[in-house]
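A single protein chain has been omitted from the complex, and every remaining protein chain is retained in its original position.
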Amino acid sequence: MARHKVARFSKLPQAMAWPVTVEDYDIMLVRLGDEVFALEDCCSHQEFPLSQGEIDRQACSVRCRAHGATFDLRSGKATKAPAFAPVPVYNVTVEDDDVFVEISD
Amino acid sequence: MSDTQPSAPDLLNIGSYEAGWHDANARYSFKAEPGLNENVVRQMSEMKNEPKWMLDFRLRSLKHFEERPMPWWGGRIDVDFDSIYYYLKPDTGNNRSWDDVPEEMKQTFERLGIPEAERRSLAGVGAQYDSETVYHNLKKEWEEAGVVFLDMDSGLREHEDVVREHFGTVIPPEDNKFSALNSAVWSGGSFVYVPKGVKIDIPLQAYFRINADKAGQFERTLIIADEGAFVHYIEGCTAPTWTSDSLHSAVVEIIAKPGSRIRYSTVQNWSNSVYNLVTKRAVAMEGSTVEWLDGNIGSQLTMKYPSVMLVGEGARGEVMSIAYAQDGQHQDTGAKMVHVAPGTTSRIIAKSISRGLGRSTYRGLVRIHNGARGAKSSVDCDALLLDRNSRTDTYPYIEVEEDSASVGHEARVSKVSEQQMFYLMQRGIEESEALALIVNGFIEPITKQLPLEYAVELNRLIELEMEGSVG
Partner (left out) sequence: MDASTSSRTAGAESLAGPANLTELNELYRGLAAVLPLPDLRTEAWHYGRPDRFLPGELQPATSAQLSSRAQSLLELLQSERNLTVLEYLADNVELRHNQQDTDGVLMLVQRLTPADAFAGSPALQPWLSDLTQREPERLEAEALARLQQILLIHVPAGNRPESALHIIVDMPPDGQARYEQIVVNVESGSELELHLHIAGDDVAGQSLLHLGLDITLADNAVFRLVRYQHTGNGCDIRGMERQRLGRDARCSSVSLFSGGRHLRHDVATQLLGSGCESILRGLYRMSGRQTASIFSHQDHQVANAHSDLLFKGTLLDRSAASYLGQISVAPDAQGTDAYQSNRSLLLSPQARSSSSPQLEIEANDVRCSHGASVANVSAEELFYLETRGIDPETGRHLLISGFLAEVADLVPEGALRDYVYGEMLGGRN
């Protein structure tokens, strides 16, 4: 398990997808309030980048721009068709102003 | 064929192309202007007295349909969307008694053998004429068991909560251009709900007929089998032969709850002027089984890939399909199996026959997501080419991200062997008959899964299609 510093917490916009690349992994960060979520930036339906989708603050979800598939930001679970499989989520920690994402080796 | 009661083999008389006549006297109480715009959609929703959420759903879908480009893959779609009639309301209500169905329509369906079929071997029947359902009936014993079998419009009126909870959850409007179109202008189709543990041992049938020139038919079907339930649903479709194009664009959503089993059989025989662009998808929960049995004959272009999303542990999906393409026809069909949960299994058997300059295409996807431990899938495609320049294509896509899964795909292409023909003809069998025998043998693994009447009909259909195919 490796921790990677991926962003400055204070620079992360609210309720907007923030794509980062860590060791070949495309990851999408989303900050909602004081919480930061990290998901694979790839829709499980047709691999469209989720970071181009819309964030729903209330539902804590992201909706894919391509076909409307929706995923829970906390669990990565698919909540609306046409996706039925989850997207991987990553552990996020914030220390001072640094955002870390954990990736298994 | 006569207009009197059809005999048993004529049960679903959709052959060669005997369903080609149209009912010239059909009266429409409402015929929207051709073309599609917000007004047509609003008007339609208002006439149907729909709740606001459905109107919003339709409008959102229309917007998506307009924005969405045509699919870049598949067959050549050359539809003039502005010349299509999106809503044709026949001059009749939805009848529960056959006697109440207007005479001309009754004749149409009698020629197609529907009432006979109902008496003989069905648990319930729905018949749709252009946009609206004209007849619907479910046998009393099933109604008492809590089974719901309604046309979709009545389903929405009588079971709004259930419909709202499930409608568009398997196939959202945004799925593809034609699911968006259907979602905007859907009318008719079936709503089926089978309660927990109820097993309907004989099939339900819906019959879809496009009668008018340049008509679009956009039926919408939602089938829900509750835990441990079983239902076999059969769908048949025809249209008369017109010189201008008609469009059939259905959406079928199936939800198989834990331990249930749903079988959906289709025998489609469209005339050459029809574009048949259909989205069919099922969600299979824990321990459930969904089977699609799909027979496609006729149409200018069919694009149809029944799918099963295997989201519950141990769910099983199966697609068996037959496609028959003749001159001027392109059958672009296949299946999709998406394995999400552990222990899920799927099987696809696709058989296609191309005759003359007909083209049949198998297009399929098997996807095993990470975490679908022990998932298994097998795909088997067989193409039979009857003539020198008949065409066949195979486009399978296999995507595996789970090392404990196992996926196999095999495909073969063959022609009718001279030895087989020689052997049969030596025994005094006519050439066309021999060819039909060989073709029927070729599709037998699938037809034997159909109820006898349908299997007989499909075989007879092939025989009729064979006549004049030799020489």
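Lettered A and B in written order, each chain numbered from 1.
Operating definition for what follows: a contact is a pair of C-beta atoms (placed from the backbone, for glycine too) under 8 Å apart; a residue touches a chain by one contact, two chains touch by 3 or more.
All figures in this text were calculated on a predicted structure; none of them were measured in a lab.
Novice: Tell me which residue among B:Asp327, B:Glu401 or B:Glu444 touches the hidden chain in the full complex.
Specialist: Missing-chain contact among the listed residues: B:Glu401.
Novice: Determine and list the chain B residues touching the chain excluded from the picture.
Specialist: Spelled out for chain B, the touching residues are 72-73, 370, 383, 385-415.
As a working rule, only the chains that are shown with their structure count from here on.
Novice: Rounded to the nearest whole Å, what is the centre-to-centre distance of chain A and chain B, using the mean of the C-alpha atoms as each centre?
Specialist: The separation of the two C-alpha centroids amounts to 39 Å.
Novice: Which residues, counting only chain B, touch chain A once they are in their complex?
Specialist: Answer in residue numbers: 168-175, 283, 309, 311, 338, 340, 369-371.
Novice: Can you name the residues of chain A that touch chain B in the complex?
Specialist: 44, 67-68, 80-82, 84-85, 88
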